Structures are given as C-alpha cells and as structure tokens.
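Excluded from the complex is one protein chain; the other protein chains are retained at their positions.
On to chain A.
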Amino acid sequence: MAVGKKKISAPAYVKGHGIEAEDIKEGKVTHVEDHTDIRYQFTAGQAISKFLNGLKEGKILATKCNKCRRVMVPPRMFCELCYRPIDEWVELEDTGTVETFSISYIDPDARPLDEPEIVAVISIDGASPKMGILHKLGEIEPDSVYIGMKVKAVWKPPEEREGMITDILYWKPIEG
C-alpha cells in the first residue's frame, strides 16, 4: 500500500438541484399533499402513573434502589443500572437547582415565539445528585438565570390539576 500524496482529483458527484418553497406553492414541481391522521393514547405505566397522581396532590414522588442507593426521579419500577426492581417510594421537596437552561425563541414547529420562554433541567432536592427533570422557569428575567440557581415549583390550584407534568406551571427562583 503506497502512502503519499497523489494527483487524484475530487470524486465525481451526481448533479441534483435545490428547489424553493415557492416552486412548490406555484405548482412548478409535481407533488402531492398528504396529512397523516393517527391518534395515540399512551399508557403512563406503573411508575409514572403514581408520579402523575402525586403531582395532582402537589407531591413529587421518587423511587429508590437499595443496591446503588440512588433516589430516582422521574421514578421507574426498576433500576436500569442494577437491573432489579426498585425498593421503595419516597416523597421529595418541591425545590431544586438549575443544572442548565436555555432561552427558547422557537415553538415545536420552529416558528418564532412572541415571547421567549426559559426552559431548564432542574435537579430535585432529596433525589440523588443530577437527578433532573425538564421544565420551565417563570417569574424571572432571562438575563438573571444562572446555573446553580435554587428554584421552587409553582403549582396549579389543586382543583385545576389533572395529573400531568404541567400541574407544575413553572419553577420560580427562591428569594434570598
């Protein structure tokens, strides 16, 4: 096998061409339009059902593995590292720490939002270190958020809770 520079040019490539959105709108490109119409009903499962029912009562529930001593949130029925059933359920605080955050200017379809929203991974007090959940921050200016900030859950009024992650409206900074 010879090693060294040789005079060989870039490989040939097959020509294609880009087309613009207007080309499709104006019918210059042959195409069909289709909309899939499927609905799904997801089961929450054993662990997350209990977690969601906890949220309805204003509690954050976690599970514990007595082998690796982890307190896990979101809770699961088995410890994926030890690969054995969890041992018990524990209730956590509704406070935590911002591990990382982002100021989002786009919605799920990549369309611009009128007002940016702050999203964060928040590790929950009482769980093992770095046991975070994805959620939103509120009652704070985007410029004031920092990693390590202590935050507290702001709950929906009890009568409006429906057993969803959105039963927590957002997390606000703990003053002082």
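Everything that follows uses one rule, which is that a residue touches a chain if its C-beta (ideal position, glycine included) is under 8 Å from a C-beta of that chain, and two chains touch if they have at least 3 such contacts; residues count from 1.
As a working rule, contacts and distances are computed from a predicted model.
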Complex member absent from the view - protein name from UniProt, among "DR2241 stabilising domain-containing protein", "Thiolase domain-containing protein", "Cobalamin biosynthesis protein CbiX" or "Branched-chain amino acid ABC transporter permease": "Thiolase domain-containing protein"
From A:Val29, A:Met77 or A:Ile174, residue that would touch the chain that is not displayed: A:Val29
Contact residue for the chain not shown (choose from A:Lys56, A:Lys136 or A:Arg161): A:Lys136
Sole contact to the chain not displayed, among A:Arg39, A:Arg69 or A:Arg111: A:Arg111
Contact footprint on chain A, counting only the chain that is left out: 1-6, 8-21, 23-24, 29, 34, 36, 40, 42, 44, 48, 52, 72, 74, 76, 80, 99-111, 116, 119-121, 130-136, 142, 147, 164-166
